[in-house]
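A single protein chain has been omitted; all remaining protein chains appear in their positions.
Now for chain A:
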Amino acid sequence: MNTVSALGTDVSSQSRSMQLALAALLGLFVVGFLGFSHMDVVHNAAHDYRHSMAFPCH
């Protein structure tokens, strides 16, 4: 991305937004799984974490 030409600028900024959005979505997915999953095993393993992060629990 250091060699972006004037023509490639739009494509590069579009790809940059896509990559940033992908990273944010990955983060949201993991937080959602840890904090919100209704699976008992996930709930039990992350029980103290969920209470300590003030996620709705039980």
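What we mean here is this: a contact is a pair of C-beta atoms (placed from the backbone, for glycine too) under 8 Å apart; a residue touches a chain by one contact, two chains touch by 3 or more; residues count from 1.
Definition applied: contacts and distances are computed from a predicted model.
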item	value
Omitted chain (choose from "Dihydroorotase", "Lipoprotein", "ABC-2 type transport system permease protein" or "Cobalt transporter subunit CbtA") - UniProt protein name	"Cobalt transporter subunit CbtA"
On chain A, residues whose C-beta touches the chain left out of the figure	1-2, 15-17, 19-24, 26-31, 34-36, 38, 40-41, 43-49, 51-58
